[in-house]
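Structure incoming, see below.
Here the complex is missing a single protein chain, while all its other protein chains stay put.
Labels A and B are assigned to the chains in the order they are written; within every chain, residues are numbered from 1.
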Amino acid sequence: MALQDYRKEMIMCCRCSYCKFIPLEKIEGVRNASVCPSISRFNFHAYSGGGRLNFGMAMLEKKIDYSDKLLEVVYNCQMCGGCDISCKYGMDMEVLDPINEMRIQCVDDGHTLKALDGVMNRLRKQGTMVPGAKAKRGEWAEGLDVKDFTTQKTKVIFHAGCRTCFDKDMWSVAQSAVKLLQKAGADVGIAGEKELCCGSRAYQTGYKEDFLNQAKKNMEMFKKAGAVVLVTGCADCSYGFKVLYDKFGMKGQLEVLHITEYLDRLIKDGKLKPEKKVALNVTYHDPCHLGRLGEPYIHWQGKQIPGQIRIFEPAKEFRRGTHGVYQPPREVLGSIPGIKLMEMDRKKEYAWCCGAGGGVIETNPEFAQWTASERIKEAEASGAGAIVTACPGCERSFKDAIKESGSSLKVYDVVELAAESIGERG
Amino acid sequence: MALKRDLYRALEDVVGPENVTEDPVILYSYAWRSGLIATPQLFVPTFEAVTLPKNTEEVQAIVKLCNRHKIQFKASSTGWGCYCDPTGPGVIKLDLRRMDRIIEINEKNMYAVVEPYVIYAQLQGELMKRGLVCNITGAGSNCSALPMAAHANLGHMSQSASYGERNLLGVEWVAPDGEIVRLGALGSSSQWFCGDGPGPSLRGIIRGNTVPLGGLGVYTKAAQKVYHWAGPATFPTEGVSPDYAVKEIPAGFMVRYIHFKSEDIMVEAVRKVGESEIGFILMGFNPAMVSGNKARNNEEDLELLKRYTDEVQGPGFLLIIAGNSPDDFEYKKETLELIMKQFNGKSLKDVEDPENAGGFIWRFTRVTGSLRETCRATGCFGGEVGGTDVFGLMRTYISRASKLKQSLIDKGLLHDDGTDPFVQSIEHGHQGHGELLIRYDPNNPESAMAAREIFMTANMTAVEGKFGVPHHVWSDEIHDMYGPHASNYTKWLRKIKKTFDPNAASESSHYISSKE
Partner (left out) sequence: MVEEKLAKIVGARNVMRGESELNDYAKNFSFVNAFRPRCIVKAETAGQIEKIVKLANDTATPLVPVSSGPPHFRGDTVPGTGGAVVVDLSGMKKITRVDRTNRVAMFEPGVTYRELMAAVAKEGMRLNLPLLPRKNKAVVGHLLEREPPVMPKYHWDIGDPLSCLEIIFGNGEMFRTGAAAGPGSLEDQWAAGGAQKEAAGPSSASWYRIIQGAQGTMGIVTWASIRCELLPSLEEPFLVGSDNLDKIMEMVHWLIRLRLVNECLVMNNCDLAVIMAKKFPEDYQIIKDSLPTWALFCNIAGYEYLPEKRVSGQIKDMKAAARRAGLETGQALGKVIASELLAAVQCPSREPYWKLRYKGACHDIFFLSLYDKLPEFIRIMQDAADEAGYPASDLGIYLQPVVQGTSCHCEFNLFYNPDNAGDITRVKELSNSVTRKLLNAGAFFSRPYGESAGMIINRDAATAAALKKVKLITDPNNIMNPGKLCF
């Protein structure tokens, strides 16, 4: 695809500003009505989902050309998909896909940001998109008695992800995850030092070729292991494997589950029993790539039926966030005695982003932190003492924001609370 | 045309460099065509610069700069309508996005004061927590809650909660010459509850049944009447977008779509419903607007449209009843039953179905019109909108104006959603309003021309048929079609423009110019 291929989507934008707000039915007051961190921070219309389509059309129509400003606007976006979901409440059109395609177009045309080029260099050389060295990738699992699926057949692959591997604060979560899977009798293995980045973030920042390279290498590895299920604790990776790999026809029959989905299943099957009380008032943050963007990819081949109304043959089903992974993490939390869940105003398909996505941490860390701090304020307003989520990227973003603001809010992963209750802390 | 550097620097001094730009990436995002009455022309002329003022003082400073430097300005809030756009070069935009506060909600005297970028969804959410509601613009609660921002500010609730021209109270107005005029009690005693006086009311200058559409300065704050809400702060909604469902209808609420054998019978039924004062919302939707509102995609829309069209016996209206007490609800319900019996009105099953009813009530109260009914089908909507005179007249006008629609549908130039127009009742039937909404592919030049044909034919119908000056009348061209037939009102409107905007600084291509 090229940006031109999304012209028919982009041309549908009617300038209604739905993309700036959470779905209108869900707005409960003046606070927390916005869904888009980018326009909330920068205010000019170009920073909104619709605005991006609009200047994207200007590019296609050769009204504007590449410039520093263009790249600045393009990359000041966490690719969180909030605009996409809000628009699709009322419209039958794609929003996030053309926005992503614009980044791909920028990269293909040789217009990139230094910061992201640096990230890609690291990916190519060290196999990671966060700072770290390939050789140290497996250190998180030291001491963990777990199969290496690169050398042994394994049914269930646990993929830690770059953020977890290279952020010591996240190691215990990954260790807990593996132990819980093992306790439940899963035939689980990891790749350790040989684990490869999923490439999801590369795709979201426009480096499509790098993503496809990672995808190819990963799928070769998974096939060789004979894996049936891939489990990960990172929402971004989960999105990459489940949605993007499928989009490019590379996923095959591999079932991709986020760890919270798997834990939910295991708890319901009685294979794991959260019995120890964990007395905590928590609020749950839906990671964008697990929640609204976490629903399966929909393959569709067809065309628009000529005529006035926009309908397709065969009928086209749009991914609107309806089938994202919202309940399983909540079910897991709900099964832990002592946990009281206090929802934030913005949740599920219209959750506010943690700030970490889309390359923003690298290109504009101040914006990433601002976004996270807005979420922390919202979490505090819920009355909870802790914010729980299901993605190391979100957790890092929140921890940094809390440190900066001096908030007393705690940050947990669903896994670590489950492990605490089940008695398998890593 | 690049702005002179001293002007640009002055704008930076006013709002800060991060809140003004003339970069083409930004300018072209604002120049994308609106989905309202769209044509194949994808981009309108760009603004010379976009500013983001934070408060009234900054707005005033920008307006004064424009006067001094002989450049025009145009302000908007969410910027949906085509009338937010310039029609030529030499205009600076005031994007009022940073002015987003609710200033006051006075529960005892029942009014709310907002800045321009509070959207109706936000205001309604806050009001409902307090047992109050406001009349939301019918285009949708994604629009500004300032009663001066929308084209007319009629809405779904106008039956019981009137509309912008009559709900408006105190207003803070930055006039085109940069003077700040605070209308009514606001100017005299810093209070919002009254926008009229002392003496004659300047509310008469700043709007009529339509607003000046950006051509008479900037409205930076305004108060509006709010009304009693008998329901809960929020309906218990289940599901994930777009499959929201309200499983339980709160006590005291009822919704029906009632259809009748003929237009005349329906008009009489509307009159009786109005005179008995039982309606919270009364909207004369056609089946397409009901199907559009419920459907989650275009395919479902078409399927529901067919089902509803096959079921109805003729034109109808959607009615929501809200009881302020159990007795009140019983009275309203029983009265409705009598009226339905009297006029042989029947209820559309899908709306009455408890599975769906709650969702209809919720959406019409909190969202009003949504993209589903307007832009989803084809990417744009247009047509023409009548005035706000008596209900029977407005119904007759819009029915006559809609006669052309079928032939254009038959030619494949418009989306086929039936030819029944839409009408609504205002203030318990004292007045009414009608619209002929059409949806068409804006990229098809013939469709765009068909839209224009409907529009111009409707104008001729209004003039020849003596149906008043419709709301869709804006710009010199169209005003001048009506002026000579309607007390030469254009002459007087131009005098207002000239008097209050001596330098023609307020871009008025969607209002009226001061040309002789």
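Note that in this section a contact is a pair of C-beta atoms (placed from the backbone, for glycine too) under 8 Å apart; a residue touches a chain by one contact, two chains touch by 3 or more.
The shown structure was predicted, so the numbers you read here are calculated from the model rather than taken from an experiment.
Asks: What chains on display are touched by the one that is not shown?
Replies: Missing chain, whole complex, touching shown chains: B.
Asks: Which one, B:Gly187, B:Gly231, B:Gly316 or B:Gly358, makes contact with the chain that was left out?
Replies: Of the candidates B:Gly187, B:Gly231, B:Gly316 or B:Gly358, B:Gly187 is in touch with the missing chain.
Asks: Which of B:Glu275, B:Glu303 or B:Asp353 touches the chain that is not shown?
Replies: Checking the options B:Glu275, B:Glu303 or B:Asp353, the one contacting the hidden chain is B:Glu275.
Asks: Which residue, B:Met99, B:Ala175, B:Met266 or B:Leu413, contacts the hidden chain when the whole complex is considered?
Replies: B:Ala175
Asks: Specify the residue from the set B:Pro212, B:Gly382, B:Pro421 or B:Gly434 that touches the hidden chain.
Replies: B:Pro212
Asks: In the whole complex, not just what's shown, which of B:Asn109, B:Gln313, B:Asn344 or B:Gln406 touches the removed chain?
Replies: Residue touching the absent chain, from the options given: B:Asn109.
Asks: Would you indicate which residue among B:Leu36, B:Leu127, B:Cys143 or B:Leu202 is in contact with the undisplayed chain?
Replies: Among B:Leu36, B:Leu127, B:Cys143 or B:Leu202, only B:Leu202 touches the chain that is not shown.
Asks: Spell out, residue by residue, where the missing chain touches chain B.
Replies: Spelled out for chain B, the touching residues are 106, 108-111, 162, 165-166, 169, 175, 179-185, 187-191, 193-194, 196-205, 207-213, 216, 225, 227-228, 271-272, 275-277, 324-325, 327-328, 330-331, 334-335, 338-339, 387-390, 392-393, 396, 427, 430-431, 462-469, 473-474, 479, 482, 485-489, 492-493, 495-496, 499-500, 511-512.
What we mean here is this: only the chains that are shown with their structure count from here on.
Asks: Contact residues on chain A for chain B in the complex?
Replies: 11-18, 21, 23-30, 33, 43-46, 50-55, 57-58, 61, 63-64, 67, 69-70, 73, 85-86, 88-92, 307-311, 315, 318, 320-324, 326, 348-350
Asks: Could you pull out which chain B residues touch chain A in their complex?
Replies: 19, 21, 23-26, 28-36, 38, 42-43, 50, 52, 78-80, 95, 97-98, 100-102, 118-119, 121-123, 125-126, 129, 140-142, 233-234, 237, 240-244, 296-299, 302, 362-363, 366-367, 370-372, 374-380, 412-416, 439-441, 443-444, 447
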